[in-house]
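Here the complex is missing a single protein chain, while all its other protein chains stay put.
For subunit A:
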């Protein structure tokens, strides 16, 4: 993930496209994700990138409360559309700001000379790069879920739309079919592949049953390790 080089016109275009149907970088409230990207931009985006400009002006209005916005600043490569890498020059891992409070017990806050900062940033960049290297083998499972509606009048097409709208890192939806269970009621049987350490069946159940107007319950019909 990432936006390419946010200090260049092409990176700003990626940001603009990304924000065309989103109010924020992540989720639905302003967070440190927005702060992380905002801080990298040296100026407001040009007027022709109207979505990026709209987002920029909105986040600017939170400047006074930026430190109290929820979340934690992460490196730019963890935001944005998949399939694009972060290529912004000088984007030091934001972890630097958060770790300071824990480690710096004997150091002095004022005593930040450029040498020490550079060294710290370099060490943190190496640490972040190490963490970013994904393991070659990712444990995955294939699940078959039974999603039951309230009655035979529930709109199963909309129910399926709701289920497929659940987006999570490590979750990929697969094929589905409607299976009659009696009295005119059909259940949605949908398969998905999940990365074990990112997605669990309880969180899937939570998210699916959140569509309380359509979904009565969810069960795991089959579970196979890949």
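A few notes on this one:
Basically, a residue touches a chain if its C-beta (ideal position, glycine included) is under 8 Å from a C-beta of that chain, and two chains touch if they have at least 3 such contacts; residues count from 1.
The working rule: contacts and distances are computed from a predicted model.
Missing chain, UniProt protein name: "Eukaryotic translation elongation factor 1 epsilon 1", from among "TAF1A polymerase", "Eukaryotic translation elongation factor 1 epsilon 1", "Alpha-1,3-glucosyltransferase" or "NADH-ubiquinone oxidoreductase chain 4". Checked against the full complex, the candidates A:54, A:120, A:140 or A:186 give a single residue touching the omitted chain, namely A:54.
The omitted chain makes contact with just one of the residues A:22, A:123 or A:177: A:22.
Contact between subunit A and the unshown chain involves residues 14, 17-18, 20-23, 27-29, 50, 53-55, 57-58, 61-62, 81-84, 158, 161-162, 164-165, 167, 211, 213-214.
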